[in-house]
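Here the complex is missing one protein chain, while the rest keep their positions.
When the chains are written out, they are named A and B in that same order, and each has its own residue count from 1.
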Amino acid sequence: MRRTLWAAALLGPPLAVSLVLFVGPLVYLFHVSLHEASQSELYGPGPTLANYAAILADPFYLTIIKRTLGTAAWILGLALLVGYPVAYFVALLPPRRRALVTLALLFPLMVSNVVRAYGWVAILGRRGVINTSLRDLGVIDAPLDLLFNQEAVVVGLLTILLPYMVISIANTLAALDRRYEEAAQALGAGPLRTFLHVTLPLSTPGVASGLLLVFLLTLSAYVTITLLGGPRSKLLVSLIFDSVVSFQWPLAAALAFTLLAIALALTGLILLVLRPQRVQGRG
Amino acid sequence: MRWGAWIRGLATALAFAVILCPILVVVLAAFSPTDYFVFPPPSLSLRWFAEFFRLDNMRNAFLLSLELALSSACIAATLGTFAALHLARRKGWVAAVLQALFLAPLVFPTIILGLALLLLYKSVGMPPLPGLILAHCVVGMPYCFRTVLGSVQSLDPALEEAGQSLGAGPLRTLFLVTLPLVWPGVLSGWLFAFIVSFGELNTALFLTGPGVTTLPIEIFSYLQFQGSQLVIAAASTLQIALIILMVAGIERVVGLGRIIRSR
Partner (left out) sequence: MSADAPDVRLEKARKTFGAVVAVDDIDLAIGRGTIFSLLGPSGCGKTTTLRLIAGFEQPTSGEVFIRGRRVTDVPPYKRDFSMVFQSYALFPHLSVADNVAFGLRMRRVGRADRAAAVKEALALVKLDGFADRFPRQLSGGQQQRVALARAIVVKPAVLLLDEPLGALDKMLREEMQVELRELQQRLGITAVFVTHDQEEALTLSDRVAVMRDGVIEQEGAPRAIYEKPLTEFVAGFLGASNFFDGRIAARDGAAAVVETKGGAVRVAHAAGAVGDQVRLAVRPERVRLLRPGSEGIVAQVRDIVYRGSVTHYYLDGAGGAILAYSQNASPGASAWAVGDAVACAWDAESGVVVTPDRRP
């Protein structure tokens, strides 16, 4: 009796917070998404799938969804391409140096994204470091438009999220038993084939978690996207904010769940393709 | 594989350059004496920091962010520790579901959480500041939960049993045995909750209102509506400085390795 009371006292408060402030609001949000808009209230009559139907029928939304996926694909691809070799480099460092480098990767993650995005504005903007330097060198007369395009969004988000990728993969690689690589070499595999057949497959858990983190954070990075992409490079998350600003609550809710569906679908896809779980369990 | 080593070294140098450059540029710009950032700056000055504290909006946002981060981190650390203590030694599907629930906000798109909370708050008439504190509490709790869970699980269960076998009830065992051993985990979880709250954008975007604005959101709206002025660089630099201060302080108490592990 005392024990259950004790257990309930420990679990109760955090569970209540989780249910009331996390699960509950999401259920409510879904509820709202199933209703028509209203001028005076939060939402009008329902239930209806009209909001979802409107999103899927509107070529504008579909374009934005495509752009969102395209931007995410660029970011994920580049993050993997740059992040993997960096992670390999970090994983091979001796433990103390690895801890220091990991800290150097963690520190930027602690700095607010708005600050880091502003850093890119200060570099790429019309009065940014690049433009003023080039003008002072006499290379250009008029400032270049480096900001407010998809490339700026990709570069900005890539550099903001890259540490997640590196740390995820580096942790997996550092924990990898070096004997697997030696066993491959003992069986005649050279460095390249050892990497392709053994190291790379065994690091899929890190790759998968890095990809997932970067992808999910890309989806909700409204501030970075707005500051670097401007009004012409909007992504799905920008539309959610826009509909909130124009008080279209049910539409905003439906867009949010569209975003969530995309997140879930891609999470499933990444896990299905990489199958990180097959590496778990030691041989 | 010589070229393999070259690729790795080159990629690492490049990655660190693009990751750290924007932050360095911001810090450098904050000390500019000029109206606009010129590179390299002709001299250094504190003019923009003075400007920052002269602006009521900025100063208030900074203080509010501080208050928000402190209070939400304390609540999050308490709740996260409760949950971790409860789940650390439990198995089975209920425990697995609960653990997934407590960790979920870590990967859940926070922009959706922000919108959902906004709607909830609107329908119950929640005032902005408590609403923000609770939102950041939800966002910060998983960090504390994870670090404390790790700390408790790496603890020898025999220690707690020894405490109980010596006649200490669950509460006294908690205070006399468990907490003294896991408090570094609690502290680093608290640190992360603080840092996350201090820089958080996605829920704050929806939940801040007139007069109740966090520093990151103030920086964002300033950038959007007043353009790129160097007072923002000063604000950003203060943000970074506070984080460095916090990490250094906690590092002295619990050690670097623990902060890195608890990420």
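We take it that a contact is a pair of C-beta atoms (placed from the backbone, for glycine too) under 8 Å apart; a residue touches a chain by one contact, two chains touch by 3 or more.
The shown structure was predicted, so the numbers you read here are calculated from the model rather than taken from an experiment.
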(message) Let's see if you follow the contact definition: name the visible chains touching the chain that is missing.
(response) A
(request) Touching the absent chain in the whole complex: find that residue among A:Pro47, A:Gly70 or A:Gly190. (result) A:Gly190
(request) For the chain that got dropped from the picture, name the residues of chain A it touches. (result) 177, 179-180, 182-190, 193-194, 197-198, 201-202, 204, 278-283
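By our rule, only the chains that are shown with their structure count from here on.
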(request) Could you please state the distance in Å, as a whole number, between where the Cα atoms of chain A are centred and where those of chain B are centred? (result) 17
(message) Taking the touch rule as given, give the residues of chain B at its contact with chain A in the complex, in rising order.
(response) 1, 4, 7-12, 14-16, 18-26, 29, 36-39, 78-80, 82-83, 85-87, 98, 101-102, 104-105, 107-113, 115-120, 122-123, 134-135, 137-138, 141, 145, 169-171, 195, 198-202, 205-206, 215-217, 219-220, 223-224, 228, 232-233, 236, 239-240, 243-244, 247, 256-257, 259-260, 263
(request) Over in the complex, which chain A residues touch chain B? Could you list them? (result) 2-3, 6-7, 10-11, 13-15, 17-18, 21-26, 28-29, 32, 42, 82-83, 85-86, 88-90, 92, 99, 102-108, 110-123, 125, 127-129, 132-133, 155, 158-159, 162-163, 166-167, 191-192, 195, 212-213, 216, 219-220, 222-223, 226-227, 237, 240-241, 244, 249, 252-253, 256-257, 259-260, 263
